[in-house]
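Written below as structure tokens is the structure these notes are about.
Every protein chain of the complex appears in place save one, which is left out.
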Amino acid sequence: MPLTLHILLSLPFLAAAVVAALPRTLSRGAVSWAAAAAPLAGLVLLGMMSPAVMGGEILRASLPWIPSAGLDLSLRLDGLAWMFTGLVLGIGVLIVMYAHYYLSSRDNAPRFYSFLLLFMGAMLGMVLAGNLLLLVVFWELTSISSFLLIGFWTHREDARQGARMALTVTGLGGLALLGGVLLIGRVVGSFELDAVLAAGDVIRASSWYPAILGLVLAGVFTKSAQFPFQFWLPQAMAAPTPVSAYLHSATMVKAGVFLLARLHPALAGTDLFFYVVTTVGAITLVIGAWYAIFQHDIKGLLAYSTISHLGLITMLFGLSTPMAVVAGVFHILNHATFKASLFMAAGIIDHETGTRDMRRLGNLRRFMPYTAALAIIASLAMAGVPLLNGFLSKEMFFAEALQVEAQGAMQLFVTVAAGLAGVLGVAYSLRFVHDTFFGDGPRDLDTDPHEPVRWMRVPVAVLVVMCLAVGILPALTVSGILETAVAGTLGDAAPEFSLAVWHGWNLPLAMSIIGLVGGVVLYFTLRRLFALHDAILRSWGRHLFQVNIEKLFAAAGRFTERVAAGGIRRSLFWMIVVVLVVGAVPFMGDAVGEAIGLASLPGSQPMPVLGWIIWTVLVVSSVATVAAHGRRLTALIVIGAVGLMLCAIFALLSAPDLALTQLLVEMVTIAMMMMALNYLPKQSKQSRTPFRRWRDAGISLAAGLGVFALVYGMLLRPSQTIAPELLARSLPEAYGANVVNVILVDFRGFDTFGEITVFAVAALTVHALLRWARLKPDEVMPGPPVQLPIPADLTQLLFPLTLTVSIYLFLRGHNAPGGGFIAGLAIAVPVLIKYVLQGARAVEATFGFDYLRGVGIGLLIACVGGLGSLLFGLPFLTSGHYDLELPIVGTLPLASALVFDTGVYVVVFAGALLMLSTMGTVKHRQRAAEEDY
Amino acid sequence: MIATLLAALIIFMLLVGAFFVFLGGFSLVKLSSFFHRIHGPTKASTLGVGSILFASVIYHTTYGSGLHPRELLITLFLFMTAPVSAHLMSRAALSLMDGRPDDPSVTPDPEAHIRDDADEIAEQRARDHERPHVE
Amino acid sequence: MKFQLFPSIPQSITVFIFWVLMAENYSAATLLMGLLLALLMPQLSARLEREFAQIGNAGALIPLAAKLAWDVVVANITVARQVLGPEKELRSAFIWIPLELTNIHGISALTSVITLTPGTVSTELSADRKHLLVHFLDVEDPDAAIAEIKTRYEAPLRRVFP
Amino acid sequence: MTQHLVLAPILVPLITGAALLLLERRHDSQVLRTGAWIGMALLLASALALLVRASQGGIDVYLMGDWPSRLGIVLMVDRLSAMMVVTTTLLAIPCLLYACAGWDKRALHFHSLFQIQLAGLNGAFLTGDIFNLFVFFEVLLISSFGLLLSGGRGDRMKAGMHYVVFNIAASTLFLIALGLLYGLLGTLNMAELAVRLREVAPEDLAIVRAACGLLLVVFCSKAALLPLYLWLPETYSRAPAAVAALFTIMTKVGLYALLRVSTLMFGDEAGLLAGFGRDTLLAFGLVTLVLAGVGVVGSQRLRIGAAYLVLLSAGTLFVAFALAEPGTISAGLYYLPHSCFAAAAMFMVAHIVQRERGLLGDRVLPTAPPLPKLTGSLYLIAAVSIVGLPPLSGFIGKFVLLDATPDTAVGWVYTAVLGSSLLGIIGLTRTGTRLFWRVEESDLPGPPPPTIPGFELAATTLLLAYGIALSVAAEPVLRYTQATATQLLSPDDYIESVRSTGPQLRAP
Amino acid sequence: MEFALASAIGVLTASGVYLLLRARTFDVILGLTLLSYATNLLIFSSGRLVIGKPPVLAADVAPTLANYADPLPQALVLTAIVIAFAMTAVVVVVAMRNHADLQSDHVDGREPARARKGDR
């Protein structure tokens, strides 16, 4: 039954989905039962598998997920996982039962249970994972789901903060763990747990070992709230108590130590491991215990004690001797039982008295004797009093701490820490018991404290009975479980051990006694010295974290704000700088002139006088544009000269088509800019920072020089182009003498296709932006629109003639300068002149041409022109040629490229006019609306 | 013989054309007020280009690819458009001018509006001087 | 809009001549295309124009054109002298010329003609279209100048554009 | 007919866009939507068909106009192109769905612009000619301008100005680089360019390097590499949700071009130019990652945060591609669609939040918003997916990348990738708790939480479902991307198939 | 001639870049225009400079590079011109809308702090 494990794992997830889907109106009982079904069923399954596991078998099951990346859904049930599964499910059942009574009617029970089940599933997945990556997956899932649980009471600030803090810290650990696991995979070559556990020697010998250890331990320490990450755990107490009871006894925080146990064979056994883990564990152990004494909140006290106990477990794993591991595993088990029961008791107290503040509580044994009895027993177990389970594992801990083989300082440190831990543990247990159940009666309570409903006590009672049973009869109750778990942890290295209550008079027992006595003394001394009720001991870790995280947010915010506020100029500035650097770097380390290779290259051609004249006009007007840019009209006129000279250059340097295009585009551009200028200020405000101007001037000069150098370098090199073939094949195969046009409609017709698309979309965009816009002209001239009858009348003749010319340019385009684009603009311009001279409305009233539709039709024509060749099985845009014989007319050469070019023609004409007519007919904003601003 | 004559004609027309184009440009630089300047380029240049085109037609007919009367179309267009642009430019200048001649259809006494534009020049100069860098 | 096969005969003719001139070959295809355009162009431009120019007496156009050509050449030489000469001696002036032409096409033609003849630039048409503002580069006697324009150009134009 | 399949992803949306333009006058949004969806369905079918074809491992070469590749323009379909086309199409479906909730009526020409945008994207992915690549860059850019700005006002215009100007400047630079490349090497076909680059003479090396460098700068600025990303956050956070969601693929176009060019032209066979720019890109990619993480943490608005997450994914991809190992490229290619989908979902969620909260918009301030519970769940899944928490696709992409990182780069890459993830978690956690966890507890039933319009919900869910599908089907996807990476790293096949494909009728 | 053209491109680039970095939308548009001129010339020059040999095939002249200029860059420039025009159209309109919506023609949509203070 290989899939049993998968079924087991999927149970809580399925249940979570089911519960989440339940309506809120459903009775809580039904929801609880639905929720409890999953862990109960899980326990049954686990029970079915138990004999095999206890017999030393390791159950494995695997489903492929991402085998190529080494991540499969492989599950593995060995002793350790078995024990943890039992814990997770068993305590889970109790928690569900408890929560049923704990939750109030205002709480959204389905939500709660679905989160809880989600968490349970994640936890199960983590312990069952047979693949380290899968373990990480579930590890992070526990972080997320615990985040949701801790923040369940979302309206409470402390809950939100606690949840965030928990997720941040454990998220950090999870990422570190991911890094560590990936490094392990790198060393071992597999993420499968079996392989990794078998490859301990390889890992320890690898040069990655310190990094692996650091990263994995970061995961462990954050999850298990070890120093210096312990601060999140008390914050997480803002969660509903069932959650705390679950997360902080059996599951969430145990995940860390579980991992430590899990990877023990692979990672432990080095000095580094020993020192780091032991030290951190010891520090945590002491700090947690010390802080616990000074808490006023019961749950706070329990939280710190949890930290302390986890420190203890960590330290045990740090000691690394087989017996220490046994003790560690044992203590995990014990701690889960008594701590879960304590949390539940705390929840009962909270529930029935309305407070968890020990300064207001006291003498509760009178009001709730049963609860008090249960809680006291559990506390004693926590303190390590004999005949209770806590005593057994603590005893083992003392034994191992005393046996540690290390340098003197370390040995002393470990011993002292262990001793202190014993003393402090008794002290805080005592504080809990004394301040809550004894002493002066409760103060200022809103409600009368009383016993809870019986079924709320049952889970506590179950656990306390277990504490007692284990404590009194360890060999009968827990021994088998522990053996199985240890076998799972250490494999062949598992030691023989026997659990007994009485080991005789020995050093550990002495330490236990010292601890008990010292703890009692300490508690009462402290009580007298410091007036515990007033003492406040802030968690500086939490404080630091909060300060720093706020600082981080603020700093990040400032940084982002500065970046975002930098605006366009900063963007462009950086781009230009990057370009300059990228352009300059290749020439570095080489004399620039030599790199460009001026000396070795063929000389340049002579320059005609006309060329110099054009050059002068171009350069001067270009510089003048810069000089005049503040006065916009002037700048526009001057830039017109630049455009004209460009056209002249194109003409001079054998590019008539370009000259034509440049000219026409120039005209339309100027018209467009003039229209825009109507709605923009006439002048630019000058920036008043000369620094910026100089900086920009410097950069622009550098850019100019750079481009100059590159172009010059390029021009002086011989060209090795494909052009000869284009020239040679143009006439015979594409039937056009104007090679440029042939390239445009044939060789590279697809470019043109894209180009007209760009043109069309630009027109659409202009239309979309201005269609409904109301703009305010910068300056409104008084009076009615001026009549320009004379030029308007003269252009009457111009329109048909330019249209004729345009058709001529279009038809001749394949063999002489011209073509669809040029022709399209050539006809758009006179229509535009009409607009200018007669006004847009007058023109559009008569000239009923739908430009928008024209754009669409043009694009479709171009498509059809290109697709025609598909009918002949030839690729897109393949040109066909057909000589049409007509009776009188003679031969008419028809090239299919003409259809495509017609599309271009229509798009350009309609697009240009769509843009310009839209810009020309912008609606002015009413004056009344201006006042509102 | 005819060839020499034609060549001479071409050269002559070229020189005349170049001269008039030059004149158009020169008057731009030399004259002091806008309404003086506009007389030069709008007509002289037009004529100059016309002459050059004429030379070109003869040239192509004689030495080149045959008769291309279509070049005359350029002249035709020029003669159509040059007045339009001159008219508009002068209107533009007029609209910027202070103390422009009033529209006689509003004040029906056309004779009153014949005025020497020496004041015009003075005024315009003063204005240019006031705000030389601002339009 | 009423459909007319030839909204404007002059325009059709112009377009045809234009096409043939431009195409530079006189094959049947070219001529046919020219005819087609002559048919189409006015139709298209009819969508843009309110009215077409009607030519009254086309015969008067030719002497006018000849006169104009001559004037352009002669007067250009005068202007050349004026431009090259000292600027101080120029007596420039704005003069409103009263118009008798009422046809807007005629007025347009007159404006162009005035501008083309050197020494004068037509600047503005009054709102009631009865006066034309002309800038003279060098004028001694305004009344004589007005009279010359009226007889030399306006009179024939009135015949062309009745 | 199958040979013409390559055309479909470009022409289908283009024709749809043009045809929708003709239908616009009818003022019937139903007609437009129907048309758009028909186009979308055809596009999806053709994209999938292309993917199936490409996954057989061959490289299809389509000669435009039946000219040999060196003379005309070629379209190329290899695994990478097909994958990008499919990603685009898959992303476009929820975006269109989202827009159909109402935005398409408010933005003039939305459907046409949207379709043409798709045509531009697909064209950029399919073309094998570098100038044609430029043209398609422009097609997609200009339609993105339209999509971004149509129906917008105020702040969106401001952001639009930045976006438009920056991209035009970048396009200008593209042209400069192309001009230099053509001037120096004399061809525009990418395969031919690659061949000629291999034979570059040492004395020409510097100037060729400069030209290539400029080309890479262009791609980096489109893909938003440090310090060329300043335009991105404002723009993306101001764009309409459906458009912002679609824009998540825009940075990927730059990355695609970068990957294509650097594997083809600067691969190990490229002689003097082998490995050109790799180290620099890696370094800058790492810094981008970290700064993007800082941006997520510091963002005051959810959509700004989402925009920085786009940046974060871009940084990750830079790193993946700059490492240039088969494994990292494969991981990057897996991560690429994931990051598109997840970030798109985030933008949609942000928009839903923004609308529900009225004046507060998507600012990260705690309130008592009656946000629908569902929004919170959507946010959670999107956030988990995008910061790379398990078990969703982001995690898989990241760990595969980290796993494939070469030993020498482990330190920096691990630190940056994991560190930025942490920053992402911190930022998104804060945002999420502030936005979705109500502050006040009231017994009174407040105003019922508004419901999310069906289209929007469907769109967001679909995107998230993509993410889940990517995680579940990670194995086949990864196998595909591995094959893609292998194909990319052996450019000789590409060159060979371009050169060996001859015209049907003409002389080769 | 090569020097002249290269220097002209350099001057256009420098002017364009300077204007591109100005703070007003219109100046930026002018800058982009100048830059696109520079780019067009640059692409154009990548076919090398040839005076008076337009690539329009004549019947009796062999179609080789000796007799005709390289046509390909010309076609590219044509595409580039058109695209630059389309882009300019869009940016011009965005500038118009920017000014209308935000009451400022500053590229970042708001006047710098100092200027705003001065206005009050």
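As written, the chains take the letters A, B, C, D and E, and residue 1 is the first residue of each chain.
Operating definition for what follows: a contact is a pair of C-beta atoms (placed from the backbone, for glycine too) under 8 Å apart; a residue touches a chain by one contact, two chains touch by 3 or more.
Just so it is clear, contacts and distances are computed from a predicted model.
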Item to complete: Could you check which of "Sugar ABC transporter ATP-binding protein", "K+/H+ antiporter subunit F", "Heme exporter protein B" or "Nitrogen regulatory protein P-II" matches the UniProt name for the chain that's left out?
Response: "K+/H+ antiporter subunit F"
Practice prompt. Please provide the labels of all shown chains that the missing chain touches.
Written response: A, B, E
Worksheet, complete the sentence: Of the candidates A:Leu516, A:Val626, A:Leu664 or A:Ala895, the residue in contact with the absent chain is A:Leu664
Worksheet entry | Contact partner of the left-out chain, one of A:Ala826, A:Leu877 or A:Val906 | A:Ala826
Worksheet, complete the sentence: Full-complex touch with the removed chain, picking from A:Gly42, A:Pro449 or A:Pro817, is A:Pro817
Response to the item:
For subunit A, residues touching the missing partner are 609-610, 613-614, 616-617, 620-621, 624, 633-634, 636-638, 640-641, 644, 647-648, 651-652, 656, 659-660, 663-664, 666-667, 670-671, 674-675, 677-678, 777-781, 785-786, 788, 791, 798, 801-802, 805, 809, 816-818, 822, 826, 829-830, 832-833, 835-837, 839-840, 916, 919-921
Fill in: Touching residues (missing chain, whole complex) on subunit B
7, 10-11, 14-15, 17-19, 21-22, 24-26, 28-29, 34, 37-38, 41-42, 45-46, 48-49, 52-53, 55-56, 59-60, 63-65, 68, 70-71, 73-75, 77-78, 81-82, 84-85, 88-93, 95-96, 124, 128, 132, 135
Worksheet, complete the sentence: Hidden partner sits against subunit E at residues 52, 54, 56
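Just so we're on the same page, only the chains that are shown with their structure count from here on.
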Worksheet item: What is the touch distance from subunit B to subunit D, in steps?
Response: 2
Item to complete: Could you tell me which chain's Cα centre is nearest to the average position of every protein Cα atom shown?
Response: D
Practice prompt. Could you compare the number of C-beta pairs in contact for A-B with that for D-E and name the larger?
Written response: D-E
Item to complete: Using mean Cα positions as chain centres, tell me which chain lies farthest from subunit C.
Response: A
Discussion item. Using Cα averages as centroids, what's the distance between subunit A and subunit D in whole Å?
Written reply: 17
Worksheet item: Hey, how far is the Cα centre of subunit A from the one of subunit E, in Å?
Response: 40
Worksheet item: Out of subunit C, which residues touch more than one other chain, so two or more?
Response: 18, 22, 111-112, 122, 127
Worksheet item: Multi-chain contacts in subunit D: which residues touch at least two other chains?
Response: 131, 135, 138, 142, 145-146, 149, 161-162, 165, 169, 176, 180, 182-183
Discussion item. Please list each pair of chains that are touching.
Written reply: A-B, A-C, A-D, A-E, B-C, D-E
Worksheet, complete the sentence: As the complex stands, subunit D meets subunit A at residues 3-4, 7, 11, 14-15, 17-22, 24-25, 62-67, 70-73, 107-109, 112-113, 116, 119-120, 123, 131-132, 135-136, 138-139, 142-143, 145-146, 149-151, 161-162, 165-166, 169-170, 173, 176, 180, 182-187, 196, 203-207, 209-211, 213-214, 216-217, 221, 227-228, 230-231, 233-234, 294-295, 297-300, 304, 308, 380, 384, 389-391, 395-396, 398-400, 402-403, 407, 410, 414, 418, 421-423, 425-427, 429-430, 433-434, 436-441, 443, 474-475, 478-479, 482, 504-506
Item to complete: Spell out the residues on subunit A that touch subunit D in their complex, using ranges where they run on.
Response: 64-71, 106, 133, 136-138, 140-141, 143-144, 147, 151, 153-155, 157, 160, 163-164, 167-168, 171-172, 174-176, 178-179, 182-183, 185-186, 549, 552-553, 555-561, 563-564, 566-568, 570-572, 574-575, 578-579, 582-587, 590, 595-597, 600, 707, 710-711, 713-715, 717, 719-723, 725-726, 729, 733, 746-751, 754-755, 757-758, 760-762, 764-765, 767-769, 771-772, 850, 852-853, 855-857, 859-860, 863, 867, 869-870, 873-879
Practice prompt. Please name which positions on subunit C make contact with subunit A in the complex.
Written response: 11, 14-15, 18-19, 22-23, 27-29, 32, 37, 41-42, 44-45, 47-50, 52-53, 104-105, 107-108, 111-112, 122, 125, 127, 129
